[in-house]
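Handing you this structure, nothing more for now.
With one protein chain held back, the other chains of the complex are shown just where they sit.
Up next, chain A:
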Amino acid sequence: MAPHGTSPPTPSPPPSSPTATSDRNRRTAPRPRTGGALRNGRGDRITVALMLGVPAALVLGLVWLPALATVVLSFTRWDGIGGLETIEWIGVQNYVDAFTIYPPFGPALSNNLIWLVVLFTVPTVLGMFLAVLLDRQLRGGALYQSIFYMPVVLSLALIGFIWQLIYSRDQGLLNAFLAFAADAPPVDWFGNPDLNLYAVLVAAGWRHTGYIMLLYLAGLKAVDPTLREAAAIDGAGPVRTFTSVVFPALLPINLVVVVVTVIDALRAFDIVWVINRGRNGLELISALVTQNVIGEASRVGFGSALAVVMLLISVVFIVVYVATMLRGARR
């Protein structure tokens, strides 16, 4: 938020407004359970009902019900054709199959994990570094900022095309350069399953860096400059100022970045899908779910089981995140 002095005068509610009263009540004294706030007439009750009810209905209808349906479907065999009566209940068979006779599943789990670790280590740190640099009001800072952010706004098809130009074995820029500079034999960047994940992670990191940079840049702009001045007066160098003063002040941004990175790692999908539909070394859970459910396969039950596994992994992170937030709020 803007500092108090410079913000335009915000039109505050008239003193007689019931909201203002209830606000004041809440701030000064613990609100009695049965008193004041909700006794303010029908209008307010409708307002509260709407403001809680609409989002609740949206969350319930668009998040919880589909999630629940996925869990239910994961115990079935269904090709998505015909009515619900064509669903065949097969218990946990889909899960057993996924863990025993579905070869891409193991690689997908570990690839998602690698994805997460790499996103955390390289692009996040790099993005933070770029943000700190750009925050120093370099000449042409806005230009750099746009360049680094560009990958985030490019369309999926374009990104796939760009990296194909670079990584193609026969006609790619990278192999041409390696052959020219080091006389190296062509490297199969997309096809070698020991290599292609990392090649793709460079592309994914290229995109993620810009995103993280922007988040930190916004965070850094909000850090009170007097903090830095104080640190400077105390004799801290730029590195010390950042690690001991600025970085801790960025706590809310750091949490956002953690969440964004985890979500990105679990959702990672588009680049591998463009390259080879998430096969041959590029298996990711999201790609497997898509292959099974959305693609031609229509293996709704099996794909749902995979999606549930993905959901469970996300739940672990969600619980950690919510617990952290709640602890922070309590403090």
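Simple rule for what comes next: a contact is a pair of C-beta atoms (placed from the backbone, for glycine too) under 8 Å apart; a residue touches a chain by one contact, two chains touch by 3 or more; residues count from 1.
Keep in mind that, in the parts below, contacts and distances are computed from a predicted model.
Trainee: Which protein name, taken from UniProt, belongs to the chain you can't see among "Carbohydrate ABC transporter substrate-binding protein", "Outer membrane beta-barrel domain-containing protein", "Cell wall anchor protein" or "Peptidoglycan glycosyltransferase"?
Mentor: UniProt protein name of the non-displayed chain: "Carbohydrate ABC transporter substrate-binding protein".
Trainee: Write down which of A:Trp189, A:Tyr211 or A:Phe242 is the residue touching the left-out chain.
Mentor: Answer from the full complex: A:Trp189 touches the omitted chain.
Trainee: Would you write out the residues of chain A that touch the absent chain, in ascending order?
Mentor: 1, 4, 10-13, 19, 47, 50-51, 54, 77, 79-82, 97, 101-104, 164, 168-171, 186, 188-193, 196, 224, 227, 248-249, 251, 275-277, 279-280, 291-292, 294-299
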